[in-house]
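The other protein chains are all here in position, but one chain of the complex has been omitted.
As written, the chain order gives the labels A and B, with residue 1 at the start of each chain.
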Amino acid sequence: MAGIPYLSLITFLPILGMVIILLIDSKKITLIKLISLIITFSQLVLSVILWINFNYKAVGINDPNSFQFVEKWRWIEIKNLVEWIGTIKIDYFLGVDGLSMPMVLLTALICFLGVIASWNIPKAIKGYFALYLLLDTGMIGSFLALDFFLFYIFWEIMLLPMYFLIGIWGGPRKEYAAIKFFIYTLVGSVLMLLVMLGLYFSTYEILPDGTQVYTFNMLQMMNPSNYSKEGLLSPFNPHNLRFIAYIFLFIGFAIKVPMFPFHTWLPDAHVEAPTPISVILAGILLKLGTYGMMRISFPVFPEITNQLVYWIAIFGAINIIYGALCAMAQKDFKSLIAYSSISHMGYVLLGMASLTTQGTIGALFQMFNHGTITAMLFMIVGVVYDRAHTRGVNDFGGLALQMPVYTGIVTVAFFASIGLPGLSGFISEALVFLGAFSSDSIRIIAAISTLGILLTAGYMLWTLQRVFFGKLNPKWSQLPDVNKIEIAALAPLAVIVIFFGIYPSPMLNLMNSSINKLVEVVSNAPVVFSNLSLIIK
Amino acid sequence: MDKLGNILHSLNFFYPEIALTLTFFILLLVDLFFRKSKHLLPVLSLIGYVITGYFSFTTPNASGFLFSTGMANVGLYITDSFAFYFKLIILLSLIYTVLFSILSKEINESTENRGEYYALLASFGLGMFLLTSSTDLITIYLAFEMVSLSSYILAGFTRKVPRSAEASLKYIIFGAVASGVMIYGISILYGLTGTTNIYLINFYLANQNYNTLTLVIAGLMIIGGFGFKISMAPFHFWTPDVYEGAPITITAVLSVASKAAGFAILIRFLKVAFVDYAATNLQASLWAILPGFQWNDILAVLSVLTMTLGNLAALWQNNLKRMLAYSSIAHAGYMLSGFVILDNQGILAILIYFAIYLFMNLGAFFIVMLISDKLGSEDIDDYTGLGYKAPFLTVSLTIFLVSLTGIPPTAGFIAKLYLFAALVNTGWLWLALVGVVNSVISLYYYMRVVKNMFLRESISTYEQKIELGHVLISFSLLIPTLVFGVYFKPLIELAEKSIRIFGF
Partner (left out) sequence: MIPLSFYLILSAAFFSIGVIGVLTRRNAIIVFMCIEMMLNAVNLSFIAFASFFGDSSGQVFVFFVMAVAAAEVAIGLAIIIALFRNKLTINIDEINILKW
């Protein structure tokens, strides 16, 4: 095992693929597609190898020694040239724990299936796949990075390819949707940048040679004893700005989630984006928001997380109910799914806010499940749109007889999205509610949120009924059923959804020890941090 | 040491400037005899700049005052690593400008007097060299005017083009008024202290009583004059007109080199003249400013005004050159915010910003020049669909624009990172917040160009053959823009070494 830099391979394989694609003549379309397929497939294989070799006992989160497959090199080091600057160092620091491993698996899987779903992209194939692979690197890198600076770079690398992928290959209002996506997420990331700098100037790391240097290392930021006495974001500083910093960071992530009221970019982006990009967007990009909260906000600012979980839960509940109500009102199939995404991400927020192991595992598992289920849903919309060139929910009817295989897959996805027992969505939602109800502070909010389940069942079943049952619109009597490529993209997801619905323990075990640790870090925080502030006084 | 001996001794450290002066004269002379030759002059100027560069590297830094006036052991001129850094930037942008000019259709076709063009470029460079190192208000004023006078002519060089002549007239009127205001401020400062050397001014201010209000008025007038050079609001009105009207090669050099010289002298003047030596700990980064007036409050207002005005006005522009002009105003605002904190960290950020700005901004102007030479227009709407007709140029332009926005992994991000890091570390959080919000605003207008190039179908019959020279120059600008985004160590080290101003 040792010696092979698995994580770097996973991260930079797509970049390699991008370079190869850029060098190929743009007329060799099939070759370009094949290369992307091979690259993303090897990425998937690598991530499965990681999973097989994963040590389920290692906790990670804030313990630098129990991360796995760690790669840590000095990236930038500027020695003490000028007295008042001191040494500057930035690490290249990758690692996985139970929190990031499911996300890495999800990313590799969705990116691979996304390439299959992109098989019939109409124009500028070369540019499309080059950007697609660049996006892939950005996403995987963000999930793996343990150095804040590195995380930020990967986080930002995603923006530009996404802008072009929506903007060039998108629908009629693509320009508006693309720039809206770009501006919203950039607002979030510049706020994150300020917090990152504030944290950098507040934490010290002690190098092996004994010198104290400022650090971007996230794990060091989680350890209160690394904070300087007078740092802006140091808990020791009686005038610290940790609360504001937390809000900034939270907004940065919430825009990605997207949490109400920062959600308006999402329906636009989804509706205009081409199918595979919607899949990526819903399947992976949204997860980065909640992942960021769990990875950075929660353990770096545990005491403020504790104060604010109530509000996070409220916003989660708003997301759930508001998203569901909006979804119900949509006439466009794709924006319906987009709003259902907003609703489902609300469960993640609710689960995280419970600060219990079940709830948080539920949240992380919901992230994984939502990734797979929504990916399916968007591909399903893509299938019907490719054939009928319309997405109006009311334009269809009776497709079940016309496209039986398709309808079978759709039923799995819809029921999983509703949270029917036996499918993966059920497990995660059940865990989220279990956690939320066992937490005293947010029990009422959890109770209100259950309304969301009813609403979800309502709009999903209603949609199913409008599109697939009833009388067949004669206009669609020529629609062919799903073809092999589409089955290749949809079937693996359906299998995963059913498999984890019946037997979720491989995934739950993967998350267990890390999430336990995360919950412990956050819920024990008040003691640790307030003790420290007592020492100063 | 007697006067003559001092001058002779000083000349040993004056080789770069001598080389530039000789380049200027040689270009003028050669132009008299070899009018026909097309490439002789640019090649000669390149050789001249390379020799200047060689001497800049070999001349020792921190050698002390040159051209001593005999009194109190101070002089008119200085060589220190701070000046050296800015000279490098100026020299690099001059070299690039000459290279651009060789390829520019505008320059090659519009005028028969190419000799004066290259000669004036050299005198422009000489003025900027002198400006970065001057320590006496007399030399500062003369160098300042040398830069201005050369650039007035250069801006209107394609004089048969109406907008070029108009730009030139507006430039000279604004410039003359600004220098008038500055020199009036200088005369007041002279009246207050009885000396024109900025080190002696500092000495008098630190040890004698003076009227603070008078000092503030004089200081603001002088800063206004320098602010004209760096297009700081409210002295920025000339910038869009001149940038749009001037030949694009000149716009490029004005936007980088003359701004660098302006910043160099602004920093040197404020730091040397107004810093309380006794209270400043040389090991720390914060300067202690002489009591009486908080310069950073007023500078903060100016900085916010500059970046916000620049960005907001850029949103409405249809002419790409004009948009880049407003964007350069906004960038001056960002850099000024590094100066606001009156702290070496901010100065370091400015130094880094300039080096990166050099590559990304020149790159953007170069691509715009190549495209508009073929397209015959700088209108953003005419760029529609160019992404599919000229992929190399448009992708390069996109990278430069993304870098100007400050998104990783381009170098522009590192520039902004250091700037905001300095602001956050010194507690100027609101200024950092304004800065990042402005970066987001700037995204919109930079992306508008990108949108037109890639997100829309082409309507024009534009065709472009890429020449080797275009590719080479583009790459020489692209590579630093991308490499400094992920590996910025060498740049930071150079900047850290260059931070020291003589006497500090």
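Note that a residue touches a chain if its C-beta (ideal position, glycine included) is under 8 Å from a C-beta of that chain, and two chains touch if they have at least 3 such contacts.
As the structure is a computational prediction, the values presented were derived from the model and not from experiment.
Asker: Name every shown chain in contact with the chain that has been left out of the document.
Answerer: Spelled out, the missing chain touches these shown chains: B.
Asker: Among B:187, B:280 or B:377, which one is in touch with the chain left out?
Answerer: B:187
Asker: Out of B:195, B:345 or B:405, point to the residue that touches the absent chain in the complete complex.
Answerer: B:195
Asker: Kindly state which of the options B:95, B:177 or B:312 is in contact with the chain not pictured.
Answerer: The missing chain is touched by B:177.
Asker: So which of B:31, B:244 or B:343 would be touching the chain we can't see?
Answerer: B:244
Asker: Hey, which of B:7, B:95, B:138 or B:206 is the one touching the hidden chain?
Answerer: B:138
Asker: Of B:25, B:316, B:430 or B:475, which sits in contact with the chain we cannot see?
Answerer: Within the whole complex, the residue contacting the unshown chain is B:316.
Asker: Footprint of the hidden chain on subunit B, which residues?
Answerer: Given the touch definition above, subunit B has residues 69, 137-138, 141-142, 145, 149, 152-153, 156, 159-160, 162-163, 165-170, 172-173, 176-177, 179-181, 183-184, 186-188, 190-191, 194-196, 240-241, 244-245, 313, 316 touching the missing chain.
By our rule, only the chains that are shown with their structure count from here on.
Asker: Taking each chain's centre as the mean of its CA atoms, how far is subunit A from subunit B in angstrom?
Answerer: So the centroids are 43 Å from each other.
Asker: Flag every residue of subunit A that touches subunit B in the complex, lowest number first.
Answerer: Within the complex, subunit A touches subunit B at residues 76-78, 81-85, 88, 124, 152-153, 156-157, 159-160, 163-164, 167-168, 174-175, 178-179, 182-183, 186-187, 190-191, 193-194, 197-198, 200-201, 232, 241.
Asker: List the residues on subunit B that touch subunit A in their complex, please.
Answerer: That would be residues 283-285, 344-345, 348, 388, 402, 407-409, 413, 417, 420-421, 424-425, 427, 429, 432-433, 436-437, 439-440, 443-444, 447, 451, 454-456, 486-489, 492-493, 496-497, 499 of subunit B.
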